[in-house]
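Comments concern the structure below.
Removed: one protein chain of the complex. Kept in place: all other protein chains.
Let's turn to chain A:
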Amino acid sequence: MKPLTVALVAPSQPLAIFRARSLTVPGGTGYFGILPGREPLITTLGLGLIHIVEEGGKDHWFAVTGGFFELIEDMATVLADALIPGETVEHPAHLRGKPLYIPQEFASEVQKVDLARAMLWRKLHPEPANQS
């Protein structure tokens, strides 16, 4: 099956393009998965993580604070308010060891970016299970 072309666009950040076999995005009303051949879709994005599985099987993770998503004829475009790539993410020091919950509608852009960074970092560096 023809793979998805995924373009990640955010202001003042470099464009990222992938050939993907699947994609998961945080929609405004919840996460949804996209496979090639899906019907066209335009939606808002909420704060959360984007998971891209490349053609060769390699995983890519990004965090977004919000934005828009468009899928038309296997061309997926993420228009992110702020995009944080998994490769360079660092955990915000002030959120270490704290529960990650701030109601999105009340969070400022700075809080949202910190929250997204912390969510992504914790996804990529899960704490080892308690041995006792």
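As a convention for this text, a contact is a pair of C-beta atoms (placed from the backbone, for glycine too) under 8 Å apart; a residue touches a chain by one contact, two chains touch by 3 or more; residues count from 1.
We adopt the following convention: contacts and distances are computed from a predicted model.
**Q** Tell me the UniProt protein name of the chain this structure doesn't show, selecting from "ATP synthase gamma chain", "Chromate transporter", "Spermidine/putrescine import ATP-binding protein PotA" or "Rieske-type oxygenase".
**A** Per the UniProt record, the undisplayed chain of the complex is "ATP synthase gamma chain".
**Q** Touching the absent chain in the whole complex: find that residue among A:59, A:73 or A:90.
**A** A:73
**Q** For the chain that got dropped from the picture, name the residues of chain A it touches.
**A** That gives, for chain A, the contact residues 9-15, 27-29, 39-44, 67-68, 70, 72-73, 77, 79, 81-82, 108-110, 113.
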